[in-house]
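So the structure is just underneath, and the comments pick up after that.
The complex appears here minus one protein chain, its other protein chains still in place.
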Amino acid sequence: MVTVDTGYAESMTDAPLWSFLGPAGTFTEMALRQVAPLNVELDPCQDVPTALDRVRSRAAEAAVVPMENSVEGGVNATLDNLVASTPLVITAEMAVPITFVLAGRPGTRLEDVTGISTHPHAWAQCRGWVHHNLPEARYVAGTSTSAPAQALANGEEAGYQAVLCNALAAQTYGLEVIAGGVADNPDAVTRFVKVTRPGRVGEPSGADKTTLMVQLPHNHSGALLNMLEQFSARGVNLSRIESRPVGDSLGRYRFSLDIEGHVREERVQAAFIGLHRTCPMVRFLGSYPRLDARPVTVLAGTSDKDFVVARSWVADVLEGRAL
Amino acid sequence: MVTVDTGYAESMTDAPLWSFLGPAGTFTEMALRQVAPLNVELDPCQDVPTALDRVRSRAAEAAVVPMENSVEGGVNATLDNLVASTPLVITAEMAVPITFVLAGRPGTRLEDVTGISTHPHAWAQCRGWVHHNLPEARYVAGTSTSAPAQALANGEEAGYQAVLCNALAAQTYGLEVIAGGVADNPDAVTRFVKVTRPGRVGEPSGADKTTLMVQLPHNHSGALLNMLEQFSARGVNLSRIESRPVGDSLGRYRFSLDIEGHVREERVQAAFIGLHRTCPMVRFLGSYPRLDARPVTVLAGTSDKDFVVARSWVADVLEGRAL
Amino acid sequence: MVTVDTGYAESMTDAPLWSFLGPAGTFTEMALRQVAPLNVELDPCQDVPTALDRVRSRAAEAAVVPMENSVEGGVNATLDNLVASTPLVITAEMAVPITFVLAGRPGTRLEDVTGISTHPHAWAQCRGWVHHNLPEARYVAGTSTSAPAQALANGEEAGYQAVLCNALAAQTYGLEVIAGGVADNPDAVTRFVKVTRPGRVGEPSGADKTTLMVQLPHNHSGALLNMLEQFSARGVNLSRIESRPVGDSLGRYRFSLDIEGHVREERVQAAFIGLHRTCPMVRFLGSYPRLDARPVTVLAGTSDKDFVVARSWVADVLEGRAL
Partner (left out) sequence: MVTVDTGYAESMTDAPLWSFLGPAGTFTEMALRQVAPLNVELDPCQDVPTALDRVRSRAAEAAVVPMENSVEGGVNATLDNLVASTPLVITAEMAVPITFVLAGRPGTRLEDVTGISTHPHAWAQCRGWVHHNLPEARYVAGTSTSAPAQALANGEEAGYQAVLCNALAAQTYGLEVIAGGVADNPDAVTRFVKVTRPGRVGEPSGADKTTLMVQLPHNHSGALLNMLEQFSARGVNLSRIESRPVGDSLGRYRFSLDIEGHVREERVQAAFIGLHRTCPMVRFLGSYPRLDARPVTVLAGTSDKDFVVARSWVADVLEGRAL
C-alpha cells in the first residue's frame, strides 16, 4: 500500500481497504468517497492495473477506477485489464463533475499568480478561464491534478504559485481556494466504477445496466449485426459499444458493451444464452444500478412474466394442450 | 359420410376412418394411401373444410388434404381452415407425382377419342400432349379429375370417350388405360398433408419441419424483419413463407411459415418463445418429418447441447462462478 | 378467340380485345368491366395461361385474371406464368365482392328448388345459407360459377333447378334472381389484375404498389433477411410475400412480393438496384394504383427529395465542400 501523509489510511485494523487511481485528492478519490464506507482505508495506486491487481490479490476489497476518458486516465486500460486477467466485476458506477478550483498556499491572491500547474488534460479544460482571468500566467505541466497541489503544499513546487485541482485535493493538502468553479465546460462529468472480485449477483434495482465483452466469430459486418440481433430479438437496448481489435492475425474484433437491464432479468439471460452459443468469447463484467437511476424501459413482450408465460405455452404445445 | 359405390368404405367396424378431399380416385386419395393403415375406411369429402371438420367432430381420425395448389385444390383453404377453427395439427406430409393416364371404357382406342374430360387445371397440364396426339379432340370440363372417370364408367358421360385421370381413378372405376405418363411437365409433384386432432408431440426424426401461423403486431416491414430475426437469432431456417391479410381494418398481416426443425428441439422452442412474447397470435400447426428426409442442418451454436451449456454458464454467472 | 353466344364479342372491328378467365359471366368478367373501355370486345379463355398467352401473341391487348385464390382460380398459376414466359406486367388491380344470387329460369320459386349447381368453391362459401334456407337441396358440382347458369338457360342442366352464380351471370344468361346477397361471409372479396405487354412505365398516382419476383442467392434464412433489408434500408414496406420453390436441386427459393410504392420513386429504385446487385434473378411485374387508394406512407428520409439532397451532399463531400 502506498500510504500518503494525509490523515486517512492509518491503522484501523478492521477498516476495509479500497484501492484507487491515485494520488490522494484525485477525482477518482472523489468518486470513491461517494460509495465507500466511512471507515474505508485508502490505497492510492500509480495506475489502473495496479489498483485492480490489488483486488485480485485480495490486498484490497474493492477498487475505484475511471471508466471514461477523463483528465486523469482512460477507459481502455480499465476494460482491457478486466478482461485480460483473472475476472473482476463492476458493482457500481459513479459520476463526478469535472470542475476545478484555483488554489494556492494560504494568503495567495489572484494577482500573485504568474505560473499555474496541473495535468495537461485539466489544463486543456481550463484554458478559456485562464485566458480570461490570468492571461499572462505560464503553464507548468504536472503528472496528475493533485500531484502539483501536494508539491505546492510541501514547498517543492517550481515556477508556479497556484494549481488547478479539485476541491478535495485543495482541502487534502491544506491549500486555499483562490477561485472556484473553474471549467470551460461546466457540465463536464466523468464516470468511475467500483470493481470487486465476482460473487453471487444481487437482485436488480429496476434501473440497472450490465457490462460485458463479446468476441465475434467472424470478421464481417454481418457478424456484428448477428450479435446485436441477439439483443434486439429480446428487446434489450444498448447504451455503449466499442470495438477493440483482438490483436490476432485474423483481424477479428471484440466488443465492449453496456446494455440496459440486469443479468437476473430473463431477457438479459436469453440474450446471454444466445451470445454464449454463437460467439467464441463472452465475459460478464457486472450488473449494477445506472447512474441516472432512470428505470429501464421494458418493451412489450420482454418482461420476466412474458418469458414465463411463453415457456408455459411451449410446454402446452408439446402436450397438445395449446390453443 | 359420403360413401361411394367403389368397394371400400364398407362396414369394417374397427377400421379407422380417414376423411380426404374426394371423390374417390383423386390424387388426394393417392397421398392418403401412402400413409394410411391398410384397413383404413375412406371418407371422401366434397371440399377441404368438410374433410377437416370430420376430424374435429371426431367422425374421422385423420384427414388428408392438399397443401399446395394442385390440379384439385388450393393450399389457402387448408391453412385458413386450420387456423380459423378448433385447432388441428399436421402430422405428416406426402408428395404425389402429378401424371395422368388417358383412360376409357374397355376396348376404347386412341383413334376413337374425339372428346376428353377432366378438371380444367388438369387439362392445362396436358394440353401439349393432347395437341400432339389428339389435335382434333374436344374438351369437356369436369369438376375433378376422377368425377368424369366415374361418369364414364357409369355410362353418364356426355360428349367424350376418354378422361385424363390418375392411374388409381382408372383402376377404381374399371377404366382401361389408353395412354400412360401423360403430363407436359413430367416432374410435377403436389404436396398433401395428414391432419389430426392435437396430442402429445412425438420425438423428432432428425429431418423434420414445423408449420406455424404468426400474426405481426404492426403493419410495417420492420415488423416482418423483427419476426424473422426471432428465427435467425436461433439459427432456424425457413423453407416457406406466405403473407395473408388478417382482414381487419388495420391492414395487418399474418404469415404462414414452414421452418426446418422440430418443436422438441431447443432452438425451435427458443424461437417460439420469442414469437409468443412479441406477436399477438402464434399458432402451432405441427412438427413432422420432411418429405425429402434430408437431415436438418444444425448451425454451430444451435444444437440442444449448445443451449444446455449456455444456460449452465448463465447459472454460473449468477453465482459468481463463471470464468 | 372463344366467342360465346351472349351478345358481346361481335364484330366491332376497332374495339380493343381483352382476354380473361372465362366463361362469360364469371367474377373475372365483373373485374374486367371495372377497367375496360365501354367498347371492349371480350375474349373469355379456358384458363389463366391461355388468357395471358393471348396478350403475348398480340391477339389481345390486355388480360384480366384472378390474383388471389378465389372461387374460380388460384394466384399461383398467374404469378408463375408471368415469370416463366415472355414478360408481361400488371397495370391495374380490381376487387370484386364475392356474393352470389340464387337464380333460376324465369318463374322458378324457392320452394321449387330441390337441386343447386355451382363451382365447389362457391358451394363451400354458401353452405350455411343453403342449410338454413333449403336444407333438403341436393348439390350438383359445376366447373365454374357461370357454366351451370349457361346450361340452365339452355335447358341442358341435369338434376338442379337453380344455380349459385353472380348477378352478371344471371343477367347474361337471362335467369331470374330467386334470392340475392347469398354469402356466408358477406365481406369476401377477391382481387384481380389487368396484365399487358411491358412499355414505358407511367407516372405514380401517389398510392401505388409494385409487384416483383426475386430469387435468393442462397438457401438460408439469412439470405431472406438480407433481401428484405434491401427494402427496409430504404423504408419500403412490403404488403405481400410468398415463397416459391425454384425447383432446382439446390433447394433454392424465389419470392413473389408486393411492395408499397412505384418504380418511378427513388426509394423503390434504390431497393431495386440493391436487389439486382445481390440476387441472381429480379423480375419487375408492374407498378400500379393500390386498390384502397390509400396514399403510401413515405417514411422520414425516404422521399425523392431526401435522395436528391443526400446525393448532392455526397458530391459536396467529394469536393471538400460538405459541412
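A few remarks follow.
By letter and in written order, the chains are A, B and C; residue numbering begins at 1 in each of them.
The working rule: a residue touches a chain if its C-beta (ideal position, glycine included) is under 8 Å from a C-beta of that chain, and two chains touch if they have at least 3 such contacts.
None of the values given here were measured: they were computed from a predicted structure.
Among A:E41, A:E93 or A:E229, the one in contact with the hidden chain is A:E229.
If you put the hidden chain back, the residue from C:T99, C:Q230 or C:S256 that touches it is C:Q230. For chain A, the residues touching the absent chain in the complete assembly are 46-47, 49-50, 69, 74, 76-77, 119-121, 123-124, 139, 141-144, 147, 187, 219-222, 224-225, 228-229, 231-232, 236-243, 247, 253, 255.
On the side of chain C, the interface with the absent chain consists of residues 87, 89, 198-201, 226, 229-230, 232-235, 263-264, 269-270, 272-274, 276-278, 283-284, 300-302, 306-307, 309-311, 313-314, 317-323, using the contact rule stated above.
The criterion applied here is as follows: only the chains that are shown with their structure count from here on.
The distance from the centre of chain B to the centre of chain C, each centre being the mean of the chain's C-alpha atoms, comes to 24 Å. In this assembly, the C-alpha centroid of chain A lies 60 Å from the C-alpha centroid of chain B.
Of all residues in chain B, those that touch two or more other chains are 229, 232.
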